[in-house]
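The complex is shown incomplete by one protein chain, all other protein chains being positioned as in the whole.
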Amino acid sequence: MKHYLSISDLGNLQSAAKEAISLKKDPYAFELLGKRKTICLLFFNNSLRTRLSTQKAAMNLGMEVMVMNFGNEGWQLEFQDGALMNEGKSEHIKEAAQVVSQFADIVAIRAFADLVDKEKDEAEIVLNGFKKYASIPVVNMESSVAHPLQALADAITLEENKIQERPKVVLSWAPHPKALPHAVANSFVKMMKLQDAEFVITHPKEYKLNPEITKDCKIVHDQEKALENANFVYVKNWSCYTDYGKVLSQDKNWMMTKEKLENARFMHCLPVRRNVVVEDAVLDSNQSLVIEQANNRTYSAQLVLKRILEKL
Amino acid sequence: MKHYLSISDLGNLQSAAKEAISLKKDPYAFELLGKRKTICLLFFNNSLRTRLSTQKAAMNLGMEVMVMNFGNEGWQLEFQDGALMNEGKSEHIKEAAQVVSQFADIVAIRAFADLVDKEKDEAEIVLNGFKKYASIPVVNMESSVAHPLQALADAITLEENKIQERPKVVLSWAPHPKALPHAVANSFVKMMKLQDAEFVITHPKEYKLNPEITKDCKIVHDQEKALENANFVYVKNWSCYTDYGKVLSQDKNWMMTKEKLENARFMHCLPVRRNVVVEDAVLDSNQSLVIEQANNRTYSAQLVLKRILEKL
Partner (left out) sequence: MKHYLSISDLGNLQSAAKEAISLKKDPYAFELLGKRKTICLLFFNNSLRTRLSTQKAAMNLGMEVMVMNFGNEGWQLEFQDGALMNEGKSEHIKEAAQVVSQFADIVAIRAFADLVDKEKDEAEIVLNGFKKYASIPVVNMESSVAHPLQALADAITLEENKIQERPKVVLSWAPHPKALPHAVANSFVKMMKLQDAEFVITHPKEYKLNPEITKDCKIVHDQEKALENANFVYVKNWSCYTDYGKVLSQDKNWMMTKEKLENARFMHCLPVRRNVVVEDAVLDSNQSLVIEQANNRTYSAQLVLKRILEKL
């Protein structure tokens, strides 16, 4: 694997999840693999899980880690080709990406969607800028439209917790006061398409996801119907895709409750707003898998870094 | 030792100070103890000494260190049980504490008093939130009402510098333009109660500390009288405790001077405002122990981490 930009870069998902689970059992088995190798984690946005789990994964592999908050600590970047740079931006992505490549063996990048201009977000200018100009592998720590480290952690969690050969997994929209990106939902959908499972997406009619991503997925607008006999329920808010980046409704009836969940396991990528997205009773029950998902972020990142290191 | 939240968690103070002094003589004696162990330092407030000394202590023990400024880099935390989280806060302490526990073996936390609501500050919601929900040991890097790593460093400094078997130690309030927390003074008082020493607290009448903490301590409002024949004088400002968080006076007569100090050694936790809290002549003399105190912060933290690691 050269870059890890999308869940599809993994090749066979099941074998990736299984390899990650074996890393979880013996996290230091490859601690010499990353010796004298450095990863640079570049954050254009805030992070808790991603920052700590990716750092931890790299350390488990014996790597050196350099963490940088690009916004506060570095220079404002220009991404436009041919730009006349006489305003606020003092460095072009062409130089920034090549320069970082001189000091690290892998670069990992977090750059969220702005949720203002759909075309611009979908162009993934930060991530693709690094991919285009960096001479080292690039790892996606959540970009405008994808969060493949989360999706792999979710696949690991499903693999560890499924009882049925072919579980029913539901992705349910939930209300939220702020406009949130589609990255987690997109990567979860893409990952589920690679799973042997019954997969259903449920959301209010006005909250459909990018139809190219949900193509061939079963979409049900009646949440109750969608949840019937579910084994896993993945809850996530996202803002409107068609009326891009808008919060059209915050219908409280879509909050996940213990009653709705029945016997299914509850999943969420975190951070989660309690009693808005999901009620306390769910998170505080042993039906919740959210902490296991967070824990699996380490082994998701470790699998990805291991595969990249092996090809360096 | 599971957590280090208060100086009393150490058990016998003298043996802790002595063990720290032996670590100071051979700082790498236990550099394998922390191998493959990670400490996460979470800062909700600024730090110089605590950040660098705790990081250094962990590295001396062979640990990996992850430093995070929670305010700028992470998510705003909710601490209220049962809160409906539809406003500014995007993550609950329940998840945050459990999540950090997935990526580290020890978590250390700095979260100052707000000095607005005494009850809230004394509830130590950040520190106690982590203690309650984290599954790993928690270290106090200065909380609302306690700074036990400083107090242990002070105990080490006293142990190293005392000539008399039973020295006279004075804690003296000093003026300051800003409202400061009581944490350092509180932990120093608690620590002194565990010492074989003549201990006197002196402050203007309106600046009494929490009476539960100073219970059984000798308090003298006449600074000159208090300082008579002192061997060590610990100077520190704190804001009013009764009229909570207020700066009632900045009486310059309470500033420590070389004349007042006579032959005593001068102590302060730093940072210190020169010529407001203490005059230059004291800090620039060899009666000052402030740099030794700062240096001992490393061995204070190292002793604490060593004891926690031994119980992991």
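In this document, chain identifiers A and B correspond to the written order of the chains, with residue numbering beginning at 1 in each.
Operating definition for what follows: a contact is a pair of C-beta atoms (placed from the backbone, for glycine too) under 8 Å apart; a residue touches a chain by one contact, two chains touch by 3 or more.
Source: prediction; values computed, not measured.
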Option from A:M66, A:I219 or A:A281 whose C-beta touches the chain left out: A:M66
Touching the absent chain when the full complex is considered, from B:M59, B:L227, B:C240 or B:L289: B:M59
Identified contact with the non-displayed chain, of B:L48, B:V116 or B:L312: B:L48
Residues of chain A in contact with the chain not shown: 36, 38, 40, 64, 66, 68, 72-75, 78, 82-87, 90-92, 94-96, 98-100, 102-104
Hidden partner interface residues of chain B, rising order: 28, 43, 46-49, 51-53, 55-56, 59, 69, 72, 177-178, 250, 270-276, 280, 283-284, 290-291, 294-295, 297-298
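Here is the rule we go by: only the chains that are shown with their structure count from here on.
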Distance between the centres, which are taken as Cα means, of chain B and chain A, whole angstrom: 39
